[in-house]
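The structure under discussion appears below in the form of structure tokens.
Complex shown without one protein chain; remaining protein chains in place.
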Amino acid sequence: MSSRPTLIKENGLRHDHRRPDELRPIKMEVGVLKNADGSALVEFGNTKVIAAVYGPREPPAKYMLSPEKAIVRCRYHMAPFSTIERKSPAPSRREIELSKVIREALESAIFTELFPRSAVDIFIEVLQADGGTRTAGLTAASLALADAGVPMRDLIAAVAVGKVDGVIVLDIDEVEDEYGEADMPVGMMPSLNQVVLLQLNGVMTREEFDAAMDLAMKGISEIYRLQKEALSKKYMLYTEE
Amino acid sequence: MSVTPIQPPIPKLKREAIVSALKKGVRVDGRGFEDFRSITIELNPVPRRSNGSALVKLGNTSVLVGVKIGIERPFPDRPSEGVLQVHAEFVPLASPSFEPGPPDENAVEVARVIDRCLRESKSIDLGELVIVPGRYSWSIYNDIYLLDHDGNVTDASTLASMAALNVAKLPKLVSVENDQVKVDYSTMDKPLPVKLNVVTVTVVKIGGYILVDPSLDEEILAEAKVTVGVDSNGRIVGIQKSGGGLSVSEVRYTIDIAIKKGRELLMLLEKTLKTV
Partner (left out) sequence: MANIYVANRQIVKPGDLLAEGDDVIAGSYTYKVGSKVYGTVIGLAEVKENAVSIIPLEGVVVPREGDLVIGVVVGVGVTNWFIDIRAPYKAVLNASEAVEQFNPLTDDIRKYFDVGDYILAKVLIFDRSRGPVLTTKAKGLGKIVEGVVIDVKPSRVPRIVGKRKTMLEVLTSLTNCSITAAVNGRIWIKCPNSLLEDIVVRAIRKIESEAHIPGLTDRIRKFIEDEKRRVGIQ
């Protein structure tokens, strides 16, 4: 039984010394797996996720085909060693729900009509969980799709905002998620100003929701910039032999 | 793994009828964009075995919720709280497209959204449900049974859950002695500590129009769907977006509509509960 930590200190900083509107250190790398058609490794602070894309390719069974578009198969899964207490490898109800929510977000970006009767497979594995795993996963999956050359309307950048001790904060970690009053993951296609993932777990007033949404958009535009940078890095000119 | 569902396509004429009605400002069943279908709430339809129950008909969607209360060990990280679990089953008799089997992602999603709305809002004061901290507490199982699917299972399920929890009664606690608990399951005693009520309001977006309480056809045509949980204090207690994208202003509009219509649903619920 752990005692509740101080989430917002007297100087207004959070328990990890971040300002309320500050993201954790973010790392993104594209093309990290050899076999996958596209892949990406994304870190938000201690949260570490890897995403891989295979496709468009033939689905394993004909009954899955749609004559009009590619189907999207998405799995969000946490490694057993990714959480404080070992998580059973069997899919939990949470993983079932998040796989659906992430699939739907990605589907709104992918031009599935270009590849009828095929499947685009997206696999997200959480290697280390410290809050914001689904938004890191969605951010990584979007990069992996770009790496694989799957045509999309836009990249998807995502972040979780929260309310801790009454303060709206950006990019909550596990401690803030556990002890805070609200956790709101948001995913967007920033160029189109479209919200593709939105959930709220907690309680907010109408005004708090507006503030949270504004803060999420601010974080998302920075994450989007980092995604574009990560893709550029793959094609950076290097010195010749 | 979540897979794109392959739905039987809506016939073109039906789709065109729905969209052209919307352009004229109505829906095919004559409703306005913000109107709920007719709602009936029947309290305690199955009183003999459950601790509380409610049947909600929202248009042709029919959901039965049964509450069962027992004694269990509290969760290790919450030793002084009762246990609340919400599950949903979309049983095969409810729709030609349902197959028997464990709950699919849609049933899991509905259960978890409603669980979060109840839990985060502290609708039920779980702290009052502990019997011996760390050892015994009341456990409340809120089981959602979809009987007939004609769209918007979520709102019907939340309403039925809230009604069932309000009329549910704890079994009689006979004695707590030397770490042993004696319960008389055949006698109903006190009601659950329900502190405030919670409802959900679900909207869909079709052709740029935002519609409250989608029918099944509207759900199938929907480009996006949003469920917002609202409590008796007008606070937002949950949000779940599914399907495609919405603009930020459409999201804000949805929240406003949900708070407004949520108030109406709560009034209907409270009026019904007064008749008990």
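Chains: A and B, in written order; residue numbering restarts at 1 for each.
Everything below uses one rule, namely that a residue touches a chain if its C-beta (ideal position, glycine included) is under 8 Å from a C-beta of that chain, and two chains touch if they have at least 3 such contacts.
Bear in mind that the values here come from a model prediction, so they are computed numbers and not experimental data.
Q: Where does the absent chain touch, in terms of which shown chains it meets?
A: A
Q: Can you say which of A:Leu33, A:Val167 or A:Leu192 touches the chain missing from this structure?
A: A:Leu192
Q: Which listed residue, A:Leu106, A:Val150, A:Val203 or A:Ala216, touches the chain dropped from view?
A: A:Val150
Q: On chain A, what residues meet the omitted chain?
A: Interface with the chain not displayed, on the chain A side: 37-38, 55-58, 67, 70, 111, 115-119, 146-155, 189-192, 224, 228, 231-232, 235, 237, 240.
Note that only the chains that are shown with their structure count from here on.
Q: With centres defined as the mean C-alpha position, give me the chain A-chain B separation in Å.
A: 27
Q: Mind pulling up the chain A residues that touch chain B in the complex?
A: Within the complex, chain A contacts chain B at residues 1, 64, 66, 71-75, 93-94, 96-97, 99-104, 107-108, 112, 182, 184, 189, 192-206, 209-210, 213, 217.
Q: Which bits of chain B are touching chain A when the two form their complex?
A: 1-4, 6, 77, 79, 105-106, 108-109, 111-112, 116, 120-121, 226, 231, 234-248, 251-252, 255-256, 259
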